[in-house]
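Here the complex is missing one protein chain, while the rest keep their positions.
Let's turn to subunit A:
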Amino acid sequence: MNGYTDINSITDPTDFKSTRVPKLFEVDSLLRCHICKEFLSSPMLTHCGHTFCSGCIRRYLLNTPKCPICSKELRESNLCRNVVLEQLVISYKGLRKELLEKVQIQEEPKNVPQVTESLVIENAPVASTTPKPEVIYLDEEDSAFDDSIDEDLTILLESKKRKQTVSIDSILKRPKPPLQRKITTESGTCPICSKVFPIEILMGRHIDECLAVPKPSSNYASNSTYTNSHTSLGKAKSPSTEDQSYYQPKESNTVQQKLTKLDYSSLSTTQLKSKLSKLELPTNGTRNELETRYNEFLILWNANCDSVQPKNPKLLRSQLAKWESAIKVKANGTEKLGKAGWSDLIRQARSTMKSKD
């Protein structure tokens, strides 16, 4: 997955460090892949007890047959799916934003007396100005916490004995502030098409879309579903909108067979091209590009086979196309965002930070 992402959509465990429950930092870290630092996607357990995204570890093992954490010898055949963990990650991703909101420390005037429910409601507009360093979710449903979790959390929070000016209860029950999208008028230049866009659009979805535009020379299927589901807005979709697919995998989307590695030394370019075209992949480019294309598709495909929510193969092809164009862009050195672009991005990140304090 390439393309610049909205800086505000990037989450990491440190988001929890300055909350009421800093230990959630550990939970958030444990559900992430050591390689890509994202939440585990189709987690695979190794025989040495370590866990990585299926795609990440398969890509790594292509060149290095050992575990990235403990250096024990490791082959793809030693990998085993971890379905419960995958579902746990999906579930956690769905409630993370709400969890983060609920444990956020709110700054309130010191002289507020005992906070009551009614006061809390009056305070809601104040809360709504609190910046969210979080992904903005498409799904706004408000139900991730049932009462028992609330209770547990209250106990946890009280055990922290932090100084508070607001009762914990009121924080847990506080109505959710309205969603706010940061509006900025700063602009940047797209590294691919060189057009100027507001930085928000550029970092959010433009580059993804720009990368997804098929090159005239190739026969990649462009797929708007893919583009939409991977913008900063879409990628954090709560599983509640996808329950159906993850508890009862859709037959239509089920990917059949794993692909096997090719022995390139005994394969003519014509044979390689015919393999690629059977997979509906482009057959243009140098021999090296053809091999690289097959290898990357092999990883995407096999990782998809490990997923409890397999994607449509069309999406994998479009993902491959983006990956290839990102590499080309890097090779041509044309992906420069330019000094102005970076300083915009940096300024944006800084202002996010400042408003967080």
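The working rule: a contact is a pair of C-beta atoms (placed from the backbone, for glycine too) under 8 Å apart; a residue touches a chain by one contact, two chains touch by 3 or more; residues count from 1.
Basically, contacts and distances are computed from a predicted model.
**Q** Given the choices "Fuzzy planar cell polarity protein", "Alkylglycerone-phosphate synthase", "Protein transporter SEC24" or "UBC core domain-containing protein", state the protein name listed in UniProt for the chain not shown.
**A** Going by UniProt, the chain not displayed is called "UBC core domain-containing protein".
**Q** Specify the residue from the set A:63, A:77 or A:270 that touches the hidden chain.
**A** A:63
**Q** Under the stated touch rule, tell me which residues of subunit A contact the chain that is not displayed.
**A** Considering the whole complex, subunit A reaches the absent chain at 1-5, 7, 10, 12, 14, 34-38, 56, 59-60, 63-64, 68-69, 71, 323, 326-327, 330-331, 333, 335-339, 342, 346, 349-350, 353.
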